[in-house]
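For this view, one protein chain was removed and the others were kept in their places.
Entry: chain A
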Amino acid sequence: MEELAAEKHVRYILSVEKKKDSFESVVMEHLRMNGAYWGLTALDILGKLDTVDVDEVVSWIISCQHDSGGFGGNVEHDPHILYTLSAVQVLALFNKLDVIDVDKLTSYIVSLQNEDGSFSGDIWGEVDTRFSYIAICCLSILRRLDRINVEKAVKYIISCKNMDGGFGCTPGGESHAGQIFCCVGALAITGSLDLIDKDLLGWWLCERQVKSGGLNGRPEKKPDVCYSWWVLSSLIMIDRVHWISKEKLIKFILDCQDVENGGISDRPDDAVDVFHTYFGVAGLSLLEYPGLKPIDPAYALPVDVVNQIFFSKTSTNVIK
């Protein structure tokens, strides 16, 4: 079996940042905040976060915060909850959450909760269970979960549960592994996993593994490295990960590496990108691949970062 080309991936991730003028990176400029999270978390899992200039990243993140408290995907872009989570996660990686105005950020997220418990992504009102996860994850990291109506938020997520045990974007929406991760993650963080039919959902999730060993995101779809994260983390949170073959999945992810130039792609021999490189590395971490830092399945941050937030003397001081 192939091995993880860890050093090449590190070099690839660091190089992407320098190719700012390629067409691809111009098209992706609006989600640079997500990109920063993917790249930096992957580097941390690979044990190479120290190669990054922390001050440069942190001051750029601060420059993306708006008066409302939310973060844009890049300077000049409007604030949206999608990028707000990435900003919080990156700051958590560097243990720098204290550099931003947490109160303002909290009220931004709180303002996005709707009457039915759901969350909008921004002031324009699109509702999606992805945003429920993001709001809950952010506030939990900031130790401000008590500021929203958690009970209603959980109720809304449960109203998106389907006959197959999975979850959709809104009530009636089809189950999708990415959406399931968000809903299971939100329920995990709010201590509500008992509301999931774990055996039913577990069967649906474990059947995402196809012959090649890869995981797909919905029935009868092609496998894709990014689902190594969405499906795996969900299976782990509901304690059903032994229902798939870990060996086969490891092989699939390793087969998607560009062993010459670094990076991981969605499927073998496709073009690599930071998104799939992160999800490949994070997936391998969840599979306990040797030499990688373990990652937390719900907060999507390295376990040591999460533990630092929740199990240290300073953390208890923050609890209201």
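Keep in mind that, in the parts below, a contact is a pair of C-beta atoms (placed from the backbone, for glycine too) under 8 Å apart; a residue touches a chain by one contact, two chains touch by 3 or more; residues count from 1.
Keep this in mind: contacts and distances are computed from a predicted model.
The UniProt record for the undisplayed chain lists the protein name "Geranylgeranyl transferase type-2 subunit alpha", from the options "Rab geranylgeranyltransferase", "Geranylgeranyl transferase type-2 subunit alpha", "Ras-related protein Rab" or "Serine palmitoyltransferase small subunit B". The chain that is not drawn here is touched, among residues A:L93, A:I157 or A:M237, by A:M237. Residue A:S175 is the one among A:Q65, A:S175 or A:S228 that touches the chain not shown. Within the complete assembly, residues 21-27, 29-31, 72-73, 76-78, 80, 122, 124-126, 140, 145, 150, 154, 158, 162-164, 168-170, 172-176, 188-195, 200, 202-204, 206-207, 209, 218-221, 224, 236-245, 248, 258, 265-267, 269-273, 275-276, 285-288, 294-299, 303-304, 306-308, 310-313, 315-316, 319 of chain A touch the chain that is not shown.
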